[in-house]
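Every protein chain but one is kept in place in this view of the complex.
And now, chain A:
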Amino acid sequence: MVKGRTGQRVRLYVRGTILGFKRSKSNQYENTSLVQIEGVNTKEEVAWYAGKRMAYVYKTKTKSSGTHYRCIWGKVTRPHGNSGVVRAKFKSNLPAESMGRKVRVFMYPSSI
């Protein structure tokens, strides 16, 4: 949400869904979240996204720094399993209400 961006809106991030926290059957570890990145379906495809930064953006009732939007930054750490799910660590653990919501996976730091 850049102030007054009236130009063409471009999406330079890949959409991802927050699936939940890293967990076993009856224990969960909230410091690592699991993210499903759109279009990524295998462990090998995740390699491209390793280290890429992501942002969980959310709206609040109160304004901070002049806007109702806030975000928690994080990054892709490693693949989770064989089917393209990814583990991510955020600057502060994601709130439980983030489960099922979108996260933006940016394409930087890039190595292309």
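Keep this in mind: a contact is a pair of C-beta atoms (placed from the backbone, for glycine too) under 8 Å apart; a residue touches a chain by one contact, two chains touch by 3 or more; residues count from 1.
The criterion applied here is as follows: contacts and distances are computed from a predicted model.
Asker: Have a look at "60S ribosomal protein L6", "Sorting nexin-1", "AP-3 complex subunit sigma-1" or "General transcription factor IIH subunit" and point out the UniProt protein name belonging to the hidden chain.
Answerer: Not shown, but named in UniProt as "60S ribosomal protein L6".
Asker: Since one chain has been left out of the picture, which residues of chain A touch it in the full complex?
Answerer: Residues 2, 8-14, 39-40, 45, 48-49, 106-112 of chain A touch the chain that is not shown.
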